[in-house]
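With one protein chain held back, the other chains of the complex are shown just where they sit.
The first chain written gets the first letter, and so on, giving A and B; residue counts start at 1 in each chain.
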Amino acid sequence: MSTEFVRKWGIGFTIALGVFLFVVYPMIGDEFTVIILTQCVIWGILASSLNLMLGYTGLASLGHAAYFGSGAYAAAIMSVHYQSTFLEALAVSLLVSVIVTAVFALVALRATGVYFLMITFALAMLVWGLAYRWDSMTGGENGIAGITRPDFLTNTLTFHYFALLIGVGVFLFFISLVRSSFGKTLVGIRESESRMQTLGYNVWLHKYIIYLISGFFSGLAGFLWVFYNSYVAPTDVELLTSFNALLMVSLGGPGTLIGPVLGSAIFVFLDNTVNMYTERSLTVIGIVYITVVLFAPKGVVGLIRQLIEAKMKKTEGLGEEEGKNISEA
Amino acid sequence: MDFWIVQIFNGVSYGAIVFLLAMGLSLIFGVMQVINVTHGTYFLVGAYVGLTVLRQTGSFPLAILVAGVAIAIMGIIIERLFLRRLQGNDLGQVLITMGFVLLLQDAILMIWGPDPERMDAPALLTGTGHFGGFAFPVYRLFLIIFAAVVAVLLWIFENKTKLGAAVRAAVDDTEMAGGMGVNVQLVFSVVFGLGAFLAGMSGVLAAPWLGLQSGLDFEILPYAFVVVIVGGMGSLNGAVLASLLVGILDNLGKILFPEFAYFTLFLPMAIILAVKPEGLFGRKL
Partner (left out) sequence: MNRLIVRFLVLPIVISFVALLTSGEAIAAKGPIKIGLLTSTKGVLAKHGSDQMNALKTFKDIHGEKVAGRSVKFFVEDNESKVALSVTRVRKLVTRDKVHVIMGGLFGSTGYAIAPLADQYKTPTLIWSCPDDISKRKRKRYALTYFSCSQPTQAFAHWVRTTMPEIKKVITIGPDYAFGHESTGGFQQVYEDMGGKVVQKMYMPINTVDYGPYISKLRKDADALFVTLAGAQALRFPKQLKEAGLGNKYVILGNGTNTDEFVLHALGDEVLGWITALIYSANLQTEANQKFVKVFTKHAKKDPGYYAEGYFGALNIIYKAIESINGDVEDRDKFITALKKMKVSKGMPGGAKKSDGYGTFNTNVYVRIVTKDETGKKRNKVIKTIPNVSQFWTYPPEEYMKRPPYSRNYPPCKNCGK
C-alpha cells in the first residue's frame, strides 16, 4: 500500500462523492436539499477564496465579509435600483468588490499577524456600517428584497447547476493557481516571509495580488448569494459572517484545496439541521469552533490524513518486523 | 454652544463605558497578543451576574464587585485551560474565543432567558443634575467620574507598582521581559484576569443605562476594538484618548450624519490605521 495509491484512491473517492452529491442527487432528491447544496457551493467559493490567503499565504483575514458583501450589495443595487441585466449586475458586482479589495488591501497589508486580523476586522466594519446606515442606497436595516433571477435561472435545479458550474470553474482555476510557481511562492511566504524577501521576491506584491484575487472571488460568491436568496441584508456583512468563513476554512482544512469546500459543506449542513433537534444551536456551533482549534487544527482533511498515515505506519511497521523475523530465521 | 456642550458630555459618558471595556481588551491584546473576541460577552455576562446579585442583595456596589470577580475568575480559567496552549496561534485564539462567545451566549439564554431586562441604578445616582443651565443625568456623571478614578488607579498600578512594571515590560517586549526574569506566565494570568474584571464590571455599570439584552455584546464590541486599534494596544493613555474620541465622534455622527453614522466612526479609524497602523500610542509593529 503505497502513499501514491492511497492518495489517488482518496482523490478518486472524493471526486466520486462530490459528483454524486452535487450532480446526481439533486436530480433525484427533493427541492429543499438542492437549495442546501447550492448554499454549500456558494459558501464553498467564499471559503476557498479566503483559503488562498489564509491557508496558502498565511494571511488570516477577519474581514472577508466586506468583499462578499460589496459584491452582494452591488449586485442587488444594480438589479433592483437600476433594473440592470444579469450580466451588467455581474460586471458591476465584480468591479466593486475588486475596487474595495484594492483599497482595503493597501491599508491592511501594512500590518501582519494579529494586527492584520484587527485591521481587516475594522475595515469590514466600514462596509457593514455603510450597509446598515446608508438607507437610500442599501435599504439600511431592511436590506434589499425582490431581486429576480433571469428567466432561465428561476428553476431551483437550473440555478444549482449554474452555481455549480461556476464553482467548479473557480475550483479548477484555484488548482492551477496553487500549482503554479506563483502559488509555490505564496507557500514560501507563509513559511517565512523574511526568507522570501532575502531571496529577492517582492513579497508585498505577491500578497497584494493574492488579496485581489481572493477579494474578486469573494465578490463573485456574494453575487451568487444575492440571486440565490433574492434578498440581501446587513446581517450578510456582519462580523459573524467573516467568522463563519474562517471557521469553514479551518474546519475543512486550511492550505488544502478540498478543505474549504468540505468545511463549508459541513457548516451549511450543521447550520440547517441543528435547530431541528435542539434549541442549543449556539452551544453546538460553539463546541465545533473550540474542537476544531484544539483537536483538528488542520481541519477535517488534516484529520483524515493523520488517520490514514497512522494506519499505514502500523501496517508498514508490521511488515518490517516480519521481515526481520524471516531474515533472522 | 449649548448643543455642543450637551453632545460632548454625552459623548464623554459613553466613552467612559467604552474605556472600561476597551482598557481590558487593550491590555490583553498588548501583553498577550490575543484578540479576545469574548470580551464583549464578558461584559454582558457581567451585567447579568450583577443583575442577579442586585436582586438578591439590593447592593449596587456589591453587584459591581461580584460581577467583576466572577468574570475575572471565568477569564483566568479560560486563559489557563485553553488560551495558554495556543500561544502564537493567532487564528486559533480568535476562533476559540469566538467559540466561547457562542457558549456564553447560550448560557445566558439558559440561565436568564431571552427577555431583555432592565436594571435600576441606586436612588442616590438617579435623577437629573443641573449645572449652569444644563440638565444632565446624574448617572452619566457618575460613570465619567468612576471611569476617571479607574484610569488613575490603573496609572498608579502601571507606573508605581512592581507588578505594573512587569506588565509594562511585557507590553513593550514580552521575550525580553521574560529574559529579564519577569514571570511572564503570571503576568499573563494577572492581565487576563484584570481585563476580564474590567469587562464584567463595566457590564454592570452600563446596565442601568443600556439595559441588558442578547446582542448587546456584539453591539459594543466594535467600539472597544476601535479604541484598541486607534489608541494603540496596551496603552493606557491611548485607551483614554481613543475612548473620548470614539464616544464624541459616535455621538456627533449619529446627530449630524445619520446615514453615515458608523462611517464617521470607522473612517477616522481607517485613516489612522493607514497612517499609523500601531495606533496613536502603540509600540511600533
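Everything below uses one rule, namely that a residue touches a chain if its C-beta (ideal position, glycine included) is under 8 Å from a C-beta of that chain, and two chains touch if they have at least 3 such contacts.
This one's a predicted model, so the numbers in the text were calculated from it and none came from an experiment.
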| item | value |
| --- | --- |
| Contact with the hidden chain (one of A:187, A:287 or A:312) | A:287 |
| Sole contact to the chain not displayed, among A:23, A:36 or A:111 | A:36 |
| Chain not shown, touching residues in subunit A | 25, 29-33, 35-36, 39, 132-133, 135, 140-143, 145-146, 156, 229-233, 235-236, 266, 269-270, 272-277, 279, 281-282, 284, 287-288, 291-292, 295-296, 300, 303, 307 |
| Positions on subunit B where the hidden chain makes contact | 3, 6-7, 10, 13-14, 109, 114-118, 120, 126-128, 130, 135-140, 209-211, 213-216, 219-220, 251-252, 254-255, 258, 261 |
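In the analysis below, only the chains that are shown with their structure count from here on.
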| item | value |
| --- | --- |
| Inter-centroid spacing, subunit B versus subunit A (mean Cα positions, whole Å) | 32 |
| For the subunit B and subunit A complex, residues of the former touching the latter | 29, 33-35, 37, 82, 85-86, 89-92, 94-96, 98-103, 105-106, 109-110, 218, 221-222, 225-226, 228-229, 258-263, 265-267, 269-270, 273-274, 277-278, 285 |
| Footprint of subunit B on subunit A - complex, ascending | 54, 60, 62, 106-107, 110-115, 117-119, 121-123, 125-126, 128-130, 132-136, 238-240, 243, 246-247, 250, 280, 282-283, 285-290, 292-294, 297 |
